[in-house]
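Shown here: the complex without one of its protein chains, the others still in place.
Order as written gives the chain letters A, B and C; numbering starts at 1 within each chain.
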Amino acid sequence: MIDKTLASCRDAVADIHDGATVMIGGFGTAGMPDELIDALIDHGARELTIVNNNAGNGDTGLAALIANRRVRKVVCSFPRQTDSHHFDAAYHAGEIELELVPQGNLAARIQAAGAGLGAIFTPTGFGTELAAGKETREIDGRQYVLEYPIRADFALVKAWQGDRWGNLVYRKTARNFGPIMAMAAATTIVQVSRVVELGALDPEHVVTPGIFVQRVVAIGEVH
Amino acid sequence: MIDKTLASCRDAVADIHDGATVMIGGFGTAGMPDELIDALIDHGARELTIVNNNAGNGDTGLAALIANRRVRKVVCSFPRQTDSHHFDAAYHAGEIELELVPQGNLAARIQAAGAGLGAIFTPTGFGTELAAGKETREIDGRQYVLEYPIRADFALVKAWQGDRWGNLVYRKTARNFGPIMAMAAATTIVQVSRVVELGALDPEHVVTPGIFVQRVVAIGEVH
Amino acid sequence: MATLLTRDRIAQRVARDIPEGAYVNLGIGLPTTVANYLPADKEIFLQSENGLLGMGPAPAPGEEDPELINAGKQPVTLLTGGCYFHHADSFAMMRGGHLDICVLGAFQVSAGGDLANWSTGAPGAIPAVGGAMDLAIGAKQVFVMMELLTRQGQSKLVEACTYPLTGIGCVSRVYSDHGVIDVGADGARAIELVDGLSIDDLRALTGLDIAAPTGASA
Partner (left out) sequence: MATLLTRDRIAQRVARDIPEGAYVNLGIGLPTTVANYLPADKEIFLQSENGLLGMGPAPAPGEEDPELINAGKQPVTLLTGGCYFHHADSFAMMRGGHLDICVLGAFQVSAGGDLANWSTGAPGAIPAVGGAMDLAIGAKQVFVMMELLTRQGQSKLVEACTYPLTGIGCVSRVYSDHGVIDVGADGARAIELVDGLSIDDLRALTGLDIAAPTGASA
């Protein structure tokens, strides 16, 4: 019998190594896997490269990871927010590297990694600073920038319900980057509000098929 | 009030012009929009380029369209089947052009069109006849072929239920190419077993958001 | 003396150009207020980059759901008939040209339709782009909503943007406190001027050779 569920977030993140690239789901705090991140902080891995849409909000989740100086580099689209003080401080202190990626290119590059593409020509960012130095090409009269996949060693994702095979459904706009990050990481670790019996998720409604998920931890209903 | 439903398949296909590129959903007969195709045959458009996984099975659907000599070219992955006699005859008579595309590249190129990418580097087909003459590139030690998006003027798709905004859900493996073709065509025409009230489809379960759908026709339960 | 439009009046004016059935993304900040003026009797589909289509108004106090937010991370609601999807599909809607209209704010717009709205290039500032570049190049029509002049009185409608670009030749129309101006490959053309403002006034304010509204005397 295959059972991908684990008893604790601590067990789930125990093999995340120093220097790992870790995708973290969420758009702002919606979909942010706080409990997994807390476990990652306790675990102690350092020099991480984090891929997330933002660079932390407030003092929890990704912000706490940064505040604890575990992050060497952030790949994101929108670091600067009213409550991104931990990132801001680390950035101004020169302690953290930033790769700024337009949000749609971030999504497309993550999806390309999950789908095994070698590179994509995207129109987003052409002619801007964020495409400086990148290969460009005109195709059918339109200008495109060549962008490469973003892969990760681990993805930390928050979903709503999951089963022991790793099938997932999400809740409202907490879905955001979860499904594509799950496809782009070698090891995808998911916190769910509830683990349900196999078969409880309608096969037509599964958003992330279990093949993309290696570990599932139930943390209880939190919203 | 926006209502994308139409009374008949005939109305739904009335503006498909001679020479149009038409994507047709389905994998074999599962998901094949037979009623829309019958209406297209009655409508009479000629010199069509058809994008489908196959090239018709038996004597209905796409096979009937080919038998009626409406198809100039087929873009597909698997034309030759035990019951593809109408395509076989047209092909051997030199009456129909074939662009053979590996199935995953077909899906990826359709998805790239829907997502507005200019081209993709895919590993599939590298070093084979189907990549002959195409640009290739080594990226991170792996070989890739450059492939371009496949767009269409129209997509004919079979879904299970739809609402007046064009939101769709599918049934079992009849889903196949429907969701990505809906995204890649300028006008997507969908036959559904049943049109349901707005709100009857759970927002978490919608597979094709209405933005990708222009017309919906109810044809009744047929399976 | 010209009667300039308030921000709310600009939003109202933008709303008037959004037809029923349009798929629309309203950028964060000022453009969000356009939603307040969309006619209640027309069905217009608001998309939010973080994965929803059919976005409704803010929830009643106490009804907020932290997992139902808009691109500005404010609580919203979902209309009956709306739906959720993941980020790659959301940006496919933009990049693939499926959105009819996108409304954005701007630091500068050029007569040719270039947009600068993500960075002032100020040294030491932390850059952040979000979905701006995807929206700018993706929607069929990109509307910019802005006051024509900076607080220092400089025109934000310019010959060539001096701030870092968001997209090239992507803006089709500017809705400003001074009037409505089309931009693009053919240059700038005024569509409407507020009461008391002449095309020459607008040319003087911007330093641009803006074409007069069709039918008006130059």
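In this section, a contact is a pair of C-beta atoms (placed from the backbone, for glycine too) under 8 Å apart; a residue touches a chain by one contact, two chains touch by 3 or more.
Bear in mind that the values here come from a model prediction, so they are computed numbers and not experimental data.
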Touching the missing chain are A, B
Which one, B:A30, B:A200 or B:I219, makes contact with the chain that was left out? B:A30
Absent-chain contact - pick from A:L36, A:I50, A:V101 or A:A115: A:A115
The one of B:P33, B:G61 or B:G125 in touch with the missing chain is B:G125
I'm checking contacts with the chain that's been left out. Which of B:T21, B:N105, B:Q161 or B:T187 qualifies? B:N105
Which residues does chain B use to touch the chain missing from this display? 27-31, 53, 77-81, 84, 87-88, 91-92, 98, 100-105, 107-108, 110-111, 122-130, 143, 170-180, 207, 223
For review purposes, identify every residue of chain A that touches the missing chain, sorted by number. 1-2, 113-117, 163-165, 167, 183, 198-199, 201, 203-204, 206, 209-212
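Basically, only the chains that are shown with their structure count from here on.
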Chain-touch separation of chain A and chain B, in steps, is 1
Which chain maximises the distance between its CA centroid and that of chain C? B
Looking only at C-beta pairs that count as contacts, which pair of chains has more of them, B-C or A-C? A-C
Cα centroid separation, chain A vs chain B, in Å, comes to 32
Per the C-alpha means, the centres of chain B and chain C lie apart by a whole-Å value of 35
Among chain A residues, those touching two or more other chains are 108, 122-123, 170-172, 207
Which positions in chain C are in touch with at least two other chains? 78, 84-85, 88, 91, 94-95, 138
